[in-house]
Structure formats: structure tokens, C-alpha cells
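Heads up, one of the protein chains got dropped from this complex, but the rest are sitting where they should.
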């Protein structure tokens, strides 16, 4: 058991009036909202990378965090890291966690050694999961940090990198499957380009499509029942990331016939970098039938890079969970905090406090969202606005057999002269604010 | 004949050393580049709206331009406007023009009257086209300026607006067909949303898909041989435009089974607003098989709205036409200047000078692009970079029957350890600069 | 008395649990917060331009609003507009309003006639202000809409425009003085440039400095006791606005020796366009000693133009009023809603509801801010963080006489080896959220 968090006790729910910085004010895991508990709605996960791997460095400065398991280049340190991680999961009371292969074990000298180490640490996890009851929300492979991936993973100009990736993803899927992971995620870290001048766009997209198809086939082969998820991001690290946003991923899936096999893991920060609100991306995923899971964080709207901050806007959380609820809530997915401390937040307690704040914001957003749905506060006005389309003649225009010239003739015959009706946006915004 | 351009004479090619501001220095219409003349490569079009309709107003100020045909709310003024337009086409020597219904005639009191007026002005155009030899690159319908479209056109909550649009598009397609237009364009001016709160995303996308399907059917019904083009734009006027970028449009087309029927008209300014380079959008359109035409302009990278300025970067033009040439050049498409004067550029001569400069930049870009292709300057290094993929074993990994575990096993057996190779981006950038 | 708002009744405070969309839930004008009422803290003003002048047009579409006083090109319509305006002030119970000359009367054929009309409408206002008890927060001149200003006002290349502006500003200052306005504002609508190529930067900044100096002198001459305020904005309508942000305005004032004479009117939307948070600009104004007043609205972080939306973020409002309170609260300044309806919000009731929502958000933010100050919730930790600087040796380093080499020698002698301390940003963010 890790001593890293020293005497920090498991966080408990104390209610809105609590001023204890290490208590939940909104997240009451077992409280019911509709037919699910808050824990079942939110399905919180803590990520391994930002919390236990990142050392506080940024492009202008080096390590700021002192973690006893650094530099984590031995298996002993990997276990020490795992001890701290599971200790943190326990303190926070989160049911799930997520990891990359690279987060949990030092890379070996060969592919085979890397996989062995991954399996060894998976054994260690298995025991801890059994002891603590935590589950794996998703596993994934880090195919962007090592220099071998500098020109892409599956989209690399070197076919050996493609082969290396196949081996790596297979190993990570195997481990995810063994640990009963509920999803397997692909984030295309370097699947994109720095410069069109040295990029064969056609070829790279083909490689990526082929790779994903094989991932899906392999999932079925091993009987993995979880979802395969792609995480859209528009740029950074590359100038252009192929999985730009939800709509782009959808087009890609359709092109390769994978739209029923793969869903999306939507991240607030990535949505913002793509010029979208988080709720837009969630609504789009729902509409296109590919909603899977969320990476919860926030991005600074005015910093042009991926800031991965802990969420702190009750309003944004409410609108996000509103779309999650409209999508029917999570099935295999959940709320993973892909959020990192600011590099000046040095203390173990900062790790806990940041998650407590983030979990509370999510809970607060969920409560607001659930109430708005219960009250028909937004759906009522929305139905009224589109009510005209429920009429028979209107429906006929959308039905098979309707023609442009047929509708045109009718419009001219009726000399239609549509009169605008207020969109009432401010009133709706006021309604949302009533629920925050 | 219009007196608006007074004594301005047709612009001629004088060569690079000319200092005449009203002469072409690069655009030599009949000069051959490969197997086409420059005119055939570029297929220049002048647009009606920015040149003859816009009055110089912006969100903070009113009209600055005095045009004798303003306010253009009579048919006489519409004809006066047409006289000036065709006079300008003649002076510039452009082979094509483009227009919206709204640009060329005042709207009538009824749909029927609007269509009559459109047909009346089309008669007038027909005669002028015969006289001057100009052709119609594309026609389109303005379904965003009138208040009836404030909440969308085909995506409007009011089905009567949908019907109104059907009538309008039919009329515009008929006129485009009659005038032998080579394309018909849809730009979704208000097809998008201001606020998700009052928007039914699912329903609106369905409406849009249905509408486009009927447009395609109608095209075939009337025997229109031109291409149907969608023009992507990410935002403005709406907060989110449904036709966000090329990849989004592709996904939309796939969803409604229209990817073989509809292509894209890509605009530099819209690409930039979407966070892409122009050449990215062109390359993506080529890769996805939906490249159609271009709207040439430039956007200020640091102004967050659509500035629609005349192009003035030789480098950007070179990279854009490079992608056009890689796509096989234009078929039905062309280079339409969707560019407007700055509102302080009051004079008739400014209209001419701006186009002369823009045409020259395009010609200069085309010349550079053509030379780079002739010299294999970029394609050579690109082939080398991906040469590994030409090998049999590499090809097998992409072929049917390859499996993730099969490739993984092989990679592990070979203990692949891929070594990165320089991407040489700076050298390639230097090569491009050698051609500018 | 205007019938425009028909049977809408004055808005009253009903408390947090009210679901009445036309009631205040947070703004209780006479409730005390510390030693001031909420009304005294907030000093709400309604602006004339967005509410009574703007017709709903945007760069892609024309008028959407039907207001009975449009097109407001007669004095009768100007009075009808004023009737509606004061009716709205009454319904909302706001103590202040703001206007440009251009908003309140049609321009005359000559300068003299324009001024006469302004004075005539001022008479009309005077009576209404006496009747209703409303006061003028500030007056200003619109020197950007008319085409004469297309190349700038005081910075125009044509000295006659400079002279025209002098006459206009004098007239507006006179009227503001007569109506007991508490401030006079200058927003440099077109004081900036579209292109450096045709701009004489040196000269234009000199013109602007000279003009402002004369404005200040004239203020003293007529005994106007209000503040002269500059409103920073980085861009739009011009590519570069000279009053870019608070820091830029400060440098400009220092350059012309006006830093004790002129303060800033800070707008949320302009702050965001400049890449700053609103609270940054407010804190900077306080630090530099030039805090004056605020234009409250919000900008869409992802739309690159000035969206001037009604504020709707409780958190942003809290942080903004926190800085206002730290600056000592408003003296001559206040909270002016420089916010406009979305162009689809057609109804008179939308005007009221939008302001009710905005006022409530401000009140809510103020209440949170006030409580955080009362509780020393943020200032306590801040003092601790910088406590080291209170020591004598530390103070000596900042005092006159300290030298770089002296401090260096001491540091080397002590072999200082400073150890970082957590910045605890997430904990502080959690604290703020406890107050929302």
C-alpha cells in the first residue's frame, strides 16, 4: 500500500454547505437520479497518464513534480506507481480507471519484452482490482511518445511501424480484454501530418482505415464485448490530426464501413480546439449514432493548445450531461478525467483536491441536466418550435416520392410566405441558468 | 453598354517587367502550360454579389460605395447592373461568371413574380452571353439574406420555408440549366445553428439530407449535366454551419448516399475559418473523390470572420493549384473570385485592379505548381518516403485477409525495431520557394 | 407613452425559487451587500444602440426586427423610439442609460442641423428623466457608421474629418454635460487600420493623442465633472484598433500625459477578442489606476467576431465583480449592457427577458464576489503566498538603493536555493465554485 497520499482519508459526501475542501458537496454516489444512482450515471474513471506519469514538464521547462516512483523505468517503480494509483482510486471512491501500456510499465528492449512486462503489471492490477473493486473503463496503446512514431503510427511511411503498431495494439487489446475493460480506445496521437509537402494523404488514410478494420476484426475474434472507441482531436501534436472531430470520424467510419462497429470518445478540450462546444460534439455523436464515452476536462478557450484542465464550469457540465442523458446515458462508456494538474500544483493533496472538484462539477452538472429533462424545460419549447413538421403535409415533403418540383409547384400554388417566429435564445439561456 | 468603367480598356498581358497596374504580368490566357492554355487551366469567373450588390457596409457602418444602379430595386436598375457586370467581364477577359437569384433581380411580391423576374433577367443575360462569349460557371440561390431564412432554409423549423426553398432552388436550377451553367452550387448560409438550445439537430440534418437528395433527383430529371456542388464553411453567419469542412460534407454525403452525386466547391477563406489550409481542403476533396471547384479569395488569418479578400500570396496560390493539378485539373469547376474590395476601395478602377491582381496571383501560382509537377520536385521525394510500402510484404498487410494478430506475430518474430528517417520538411519548403 | 411593450409590467424580485421568466431571482435592488444596496453596487444601464437602433441585420442578411419607430429618419420617429426606450427602462427598473448621438436622432443635412436635432431630443430626454428618475451613465458620439469615417475619425487622412469630429464630440459632450451624464466615452470605432500599406501609423497616433488632449481640456473648460473613458477593443471593424486593450490604452495615455485624466470602460467581449479574460482587463485597469466602468456582455469564445451576447455565466460574472469590488467598486462608472439580442429573437418580450437574465447574472456574480471578499476566501491564500515579500530583507530588494550586484552578492553568499511551493490553482478554483 502506497504511503504517497499519507493520511488522506476516503472522500465522503458532506452536502452543499460543507466547506471542507476534501469532501464532496454534490457527488453523492448512491443517491438516485431517476432510475440510476449518481455513480451509475457518471461512471467516473481516473486516468493513469496525467496523474502518475506526467512530471510537470512543458515546452519551456522541465520536471516540477517529485513522485517517489519516478523515473519509473524499473518494474519495481511501476508497481510502486500502481500502489499509489490504486490508493488514489480508493481515496476518491472512483469505480474505474484507464491506462496506456506506456503508462504502466517501462518499455522493454524488444516487443516481446514490452508485452511481457505489460502482462506482468496486468497481473498486479488484477489483484488490486479484485481487492479494491475498481474496474477498467478502457485500455489503450501509446503510439505517439516514442520517436519511432514521430511520423505516425498506422499511417507511418515505414511499414515496419505499422507492423509494430499491430503488435502493440494486439497486446493492449489482449490485456484490456483480460482485465474486463469495458472499452478499447484509439487516439491518433500522430495520425495526421505536420506538412502536406511530405505526406501522402491518400495512402495514409487507407492505411488508417485498414488498420482500424483489423482492430475490429480482432475484437470479434477474441470475443471482446466492449466498444472500440476513437477519440477525435483536430490538431496537436500534429498540424492536422486525421480524427479531426466527430463529423470527420463519422465520415471516415462510413468510408470504411465501420460506422456500426466503432464509436467515439469525446473530449471537451479536443472539441474546443476543433472550434466546437463540447455539447455540440456530444449531440453530433448522438445524432450520428456513434456516441460512446467522454473524456472530461476543460480547455482554456484562449490558449491555443490542449490545456487539459480539470472541469470547473457548472454550466458547461450541465449542458454536456444533458446531451449524455439525451443519448440515453452511458452504456459501456463513462466519465474519464483526462485532466492534469497545473504544473505548479506540486502536492499529493492537489491530485486529490482537483479530482474532488472535478467530480463535484460533474455531479452538479448531472443534477441540473437531469432536472431540466424531468421538467421538460428545454424539450417542451423545442417540440413547439418544430411542431409544424408534425403535420401530414410537412411529413410528406420528407417522405420518399416527394420531389423538388412537386413541392415547388405546391408552394407556388399556395404562394407561401413564411413569417419568422422568435427563436427566444435568451429565454432558453435564462431557463438553463435557473437550473445551475 | 455601361459607362460605369468609363474609359478603362481591356486588360492585356504585358509580362513580368510591366509596371502598368492595369496589365497582366503573369496571366497570359493563351499561353500553354502542358496540354492546356492558362485560361483553360484557370477557368476564371467573376462573381456578381461582391462586385455589383454589396454596398460596402459592415457591422459597424453603412454604405460606402456609390454605384449608379443602387438600390437595384427595379428591373431597370437590374439591367443597368447587368450592363456594368458584363462590361467588367469584358474588360477583364474572364470566360465565366456566377450569381445568386438575389443578386440579379429584385425579389417580387410573390414566389411567382420572383421567378418571372429571374427569367426576365436570364433573357437579358442570354443575349449578353451570346454577344460577349461569357459563360456561366455556376448559378445558386440566396437563401440566407431575407428574414424568412433567419432560422435556416431547408433546415428551418417551419416547413413552409422548406417548401419556399424547394421552389426557389428549382427556379435557380432551371435558369442555370437554361444558361448552360456548368455547375449548380449550394452554400448553406443559415443551415446550421446559433444555439443548440433551440435546435433539433437530428431533425435538421434529416431535412437537409432529404432536400439535397431531391435536388440531385431534379438535376437528373431536367437533364442538367453540370455538377451539384456544396460549399463548406464552418461558421458565420451561424455559430455552427452544418457543412463545416470537406470531411464533414463527405460524411454527410455518405450518410445520405450522395457521395457520387455531389462534389465540393472549396473556398480558401472558409478553409481557414475551419482551421485548415486551403491546400488541405483541396487535397482532402481529391482523396475523398469529391473535388469540384474553388472559390478563390484569402482570409485574414488573424481576423476571426470571413474577410473575403483578394488573394495576394504567390506561395498559397502555388500550393492550391498544385492540389488542383494533382486532382487532374478542373472539369466542370473553375476559379471563381469570391472576393470583395475593402470598403474603402471606392472606385470602379479598384474593382478592375483587384481582379487583375488576383488573376495574376492565380496565374503565378499555377505556373509554379505546374513547374513543380513537371520537375517531379515534390512527388519524387514523396515517392521515396513511402517506398517501403511498395514491397510485397508491406502490401500484404493492407490486403484483404491480413489480420492484426497475424501481423503482430510476424512483427514479434522479426523483432521489428523501426528507425526514424528525417521528414526533411524544411528542405521541401525550400524547394517550393525556389519555384515562387 | 409607448405601447411597444404592451402589457408588460415592471419586473420585480421574486427570489431564487421563482420560475417566472419575467421576474428577478437574484437582483433585489434595495438589498444591502456590505454598505451599499445591490442597485448602488451594480449601477445598471441600458444602451440605446443595440435595443432601439439595430434592426437585426448581419453581414449575410438584412433586417429581422420590426420596430414601429423604424426607419427612424424623422424626429417624430426619434421621439417614438425614446418613448419605447424609457418605457423599457421603467419596466426593467434600471437607473441609467447610455447613447450615441447617432442613436437618438436622424443626422441633419449640416453639422448645425445635426446638433440642433441632438439638442431637441435632449430636451425630450430631460423631461422623461425627470419623470422617470433615470440618469445618464454616459454619452458618446458615433464616429464610425457614416462613410465619412470609413478611414478613421480623429485619425483620418483628411483633416476635415478631424474637424468634423471635433464639432461632433463637442456637441455630444455638451449634451452629456447638460443631461448630467456621469461619464463621457470614446470608443475608437475606426481609429485603427485595415492595411499598414496605406496607413501612416506615426501620424495617426499623434492625431489621436492630440484629439484626446483637447477633449480633456474641453471637459475642464465646461466644468464637466464626469470621467472621460476610453473603451479598448483589439479589432473589428478595423484589422487593428489602436485602443487594443487596457495595457495599450495605458501606454497611449502615458505617452500623451493623460493617465490621470482618462480611464477605461472595459467590455467583456472586447477583452476576449484581445485574448484576455474580462477579469484580467479589470485587474489590469485597477493595477494601472485607470479603472472606470464596464460594458457587460459576453462574447462567444469560438466566434472570432464581436458577438455582444447577454452575459449568462455566473462564474464569469463573479470573477468580474470580484475585480470591480477589489477596485473599490464603481464611482462614476456602472454596468452598461452592451449586449444585443440574437437576430432571431424578434419579440418585445425578448428585449425584456434578455435584460432580466443579464441583470440576474450580474447580481448573482456580485453576491458571490461579495461573499468571497467577506470570507477572505481568496485574499487569505493570496497573502500567504506572497508573505515572504513582507520581510524586511525582501522589501529592501525593492527599495531605492538596492542594486543588482548587491542582491546578487547576497544571494551568492547565502547560496540561495529556492524551493517551489504548490500554486494550488485547482483548490482555489474549487473555492470559487463553492460560491457560485
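Order of writing sets the labels: A, B and C. Residues in every chain begin at 1.
Just so we're on the same page, a residue touches a chain if its C-beta (ideal position, glycine included) is under 8 Å from a C-beta of that chain, and two chains touch if they have at least 3 such contacts.
Worth saying up front: this structure is predicted, and the values here are computed from it rather than measured.
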Missing-chain contact, candidates B:356, B:372 or B:394, resolves to B:356
With respect to the chain omitted from the figure, which of A:10, A:59 or A:223 is a touching residue? A:59
Any idea which of A:194, A:217, A:349 or A:375 touches the chain not displayed? A:194
For chain C, enumerate the residues touching the unshown chain of the complex. 110-112, 115, 147-148, 150-151, 156-164, 166-167, 169-171, 173, 194-203, 205-207, 210, 214-215, 217-218, 221, 234-235, 240, 244-245, 247-248, 250-252, 254-255, 274-277, 279-280, 283-284, 286-288, 319, 378, 381-382, 385-386, 388-389, 391, 393-394, 397-398, 402-405, 407-412, 414-421, 423-425, 428-429, 432
Name every residue on chain B in touch with the hidden partner chain. 19, 21, 25, 64, 272, 275-277, 301-302, 310, 312-315, 341-342, 344-347, 350, 353-354, 356-357, 360-361, 420-427, 429-434, 436
Provide the residue numbers of chain A that touch the chain removed from this figure. 56, 58-64, 144-147, 149-151, 189-190, 194-195, 235-237, 239, 273, 300, 302-306, 342-344
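Keep this in mind: only the chains that are shown with their structure count from here on.
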Are the two sides of the chain A and chain C contact the same residues or different ones, given that same means over half of the numbers occur on both copies? same
Approximately how many whole Å separate the CA-defined centres of chain A and chain B? 35
List the centre-to-centre spacing of chain A and chain C in whole Å, with centres computed as mean CA coordinates. 39
Touching at least two other chains at once: which residues of chain B meet that condition? 147, 150-151, 194-195, 235
